[in-house]
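A protein chain is absent from this complex, but the other protein chains hold their places.
Labels run A and B following the written order; every chain starts at residue 1.
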Amino acid sequence: MEASSKFIARTALAGWLGELSARFRVWAPRREGRAVLYRPFDPQAPEDNLPELDKKPTESAKHIIFPRSEPLINFRRKRDPEHPGQFLLDLRVPEAPGPSLIFGLPPCDARGFMVFDPVYNGSGTDGQARDIYYLRRRAAALLIVRSCSRTLSTCFCNWVGGAPDSAEGADILASEAEDGFLLEPVSSEGAAALDSGLLVPADENRLKAAQAARDEAKKTLKPAPDISGAGKALLERFEDAAFWKGEAAHCLSCGICTFLCPTCYCFNVTDETAGANGVRLRSWDACMTPLFTLEASGHNPRQDKAARLKNRIGHKFSYYPELHEARFACVGCGRCIKSCPSGVDIRRIVTDSVGLTQSPKPKAAPRNIPGGKE
Amino acid sequence: MATQEELKKIILDVLPDVDCVIGWGPGPEPLCASPYFMRNPEDVDYLLAGPASVHNPALFLPEYKGRKTGVVVKGCDSRSVVQLISENLIRREDVVIIGFPCAGVVDASKIAAKLGPYGEPGETERAIFDKDALNLSLGGKELSIPLSEILADKCSRCKHPGAVISDYFAGEAADALQVKDDFTDLAGLESLPLEERFRFWEKEMSRCIRCYACRNACPLCVCRDHCVASSREPHWLAQANGVRDNLMFQVIHATHLAGRCTGCGECQRACPVHIPVLLLKRSLGRAVEQLFGHHAGLDPESRPPLLTFQMEETNIKEREW
Partner (left out) sequence: MSDVTREPAGTGRELRLVGFLCNWCSYGGADTAGVGRFIQPTDLRIVRLPCSGRVNPLFIAKTLLYGADGVLVSGCHPRDCHYAEGNFYARRRLEVFRHLLPTLGIDPRRFEYTWVSASEGQRWQQVVSKFTEQIHSLGPAPRLPGAPELEWMQSGVNPA
């Protein structure tokens, strides 16, 4: 592969993304105030919306392939001329979106789609339950992953099989090298996208510089504990209400962790209507909210935030891996920790459940204690 | 730190009589504390009451209604407790309120701005607050940032840094400060022409991911699982994440807090995409102050101004047609 690796100078980046915009809808992280969000790259004003590659995006890239809300069917009610008083439905499936390209996503975001794939590609249903809306976007998306040149204290990709320079799920792996980026093709589609006059073949020095930067970044991650027993431990904790009440005591039951997560894939389907027109909409749902499990009768099997948090952690580290080849439904991006207004730490819940949490003194936080004396 | 040690002593005294004492403990990152629920004497060792104690522990009190609970409060937090009591959302006799002289809490956005050239707050390896400064190590460098430059805006207009109500107080209780709140935080926005303000919100709300952290972090949003925003009938908001619906939700939140909001700012602090949602509540707070001279969360006997009226209103000038 190295033979076909290319190099692009930082100064040529906007031009290259502009070139790619002719074939793809290009998305890249962009700074908006203190937040870094994936936004469409505007080829008309490339210099004004250069990608933010130094800071980790606040949100994951999942909304580009799995939109926050997406019309499944547009419909219109019409009076049935044969049977007055009855209605006919005129249904339209929205057109398939064109190909998209995501530039500069961290490796954890690309690995997030690997968690989505089996779920939406009919896994466990003999390929029956395939989701065309997800799959057509996914198939038409090209991912240019940038390896991380540094990590945050909330990063823990090494706990769950990832690495700051993981190419898993990527089409091209970009690595910082001096005054630009080394671009290594990972897939054949990726190799095709590297066919541009703005790129030069990567020389030995830049290959070395990129490798050195990647090795440096890896060193900044703390060693990972062995959490292979988490699946079993979490199941054993399933009935341990006091444990979950303690872990969830400070949880706000909001949707930040779920909505920023690159692997949370749950959705809700609702009809939005105006007069005779309507849209059947698929929108992100969050298991941290009461509506996720509220039944039509009014009964809610997950009454409190402890039950909801238990589901989120259990799903990621126990139920999902059991169904999908032992892959954790967590890529260790740490956004749920970094953006949690209340300091809930998913790592801590996992290590607590396995009994691995280090002695609290002097640095680590003691476990939150349940409110009720039960 | 003397205050913190005194607080610990008080909490240890209180602990046998309550379910738990809610305060702050170490968080997942060096710069970040976390709400902390103390039940056993050994838990109290890890109490953190200082500039990193940003969270409002009053948020959790309605969950504990009917159970005796202790709560450690900054001045702003104590106003939320008062407001909850005045609306009968918690009972005075259920809470043991422990105050201390708060010297202000930090604003993570300001720290991030200060660290800008050196790295992200998340790269901080170690952080220690002393009396006047935040000392931290980041990327092998040692930095010291004066606290005065990173305190939250709400602290600069705070009249009651000590608790306005308390059963115990660590240290010397002080009189209310003579600080004038000129609503300067609204001045920037309101210096713009109306249409540009509207476009300001359009831009800000385009970032909203509708996670409802603003609502769930609000100590006075007590509907919790039964918020009108989630109602399908009436259908206030579409499921689609449009700018207009996002702003409509902020109007819902703000109007439901009119005359009740104490300005603790947790809604804004919780926002993962940094939308200045407190501005709308501040605007209504100013209106309530101008029209009714009311400040929420100071008097447990007071009635929220929108739950009462005067036959002849002093400050409402109705339009002559």
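The criterion applied here is as follows: a residue touches a chain if its C-beta (ideal position, glycine included) is under 8 Å from a C-beta of that chain, and two chains touch if they have at least 3 such contacts.
Everything numeric in this text was worked out from a predicted model, so none of it was measured.
Among B:73, B:147, B:170 or B:254, only B:254 touches the chain left out of the display. Touching the missing chain, out of B:137, B:283 or B:302, is residue B:283.
The missing chain, though absent from the display, is touched by one residue of B:142, B:175, B:195 or B:233; that residue is B:195. Mapped onto chain B, the interface with the missing chain covers residues 186, 189-190, 192, 194-202, 205, 236, 238, 240-245, 247-248, 251-252, 254-255, 258-259, 279-280, 283-284, 286-288, 290-292, 305-306, 309-311, 313, 316, 318-319, 321. Interface with the hidden chain, as seen from chain A, comprises residues 67, 69-71, 74, 76, 90, 92, 94, 272-275, 277-279, 281.
Everything below uses one rule, namely that only the chains that are shown with their structure count from here on.
Per-chain Cα centroids separate chain A from chain B by 30 Å. Taken together, the chain B residues at the contact with chain A in this complex read 19-20, 25-30, 32-40, 42-43, 46, 55, 59-60, 63-64, 67, 69, 109, 112, 119-120, 122-125, 139, 207, 209-213, 215-217, 224-225, 230, 232, 238-241, 266, 269-270, 272-274.
Within the complex formed with chain B, the residues of chain A that make contact are 32-35, 37, 55-56, 58-59, 68-69, 150-154, 246, 249-250, 252-256, 258-260, 268, 270, 272, 279, 281, 283, 286, 289-291, 334, 337-345, 347-348, 360, 363-366, 368-373.
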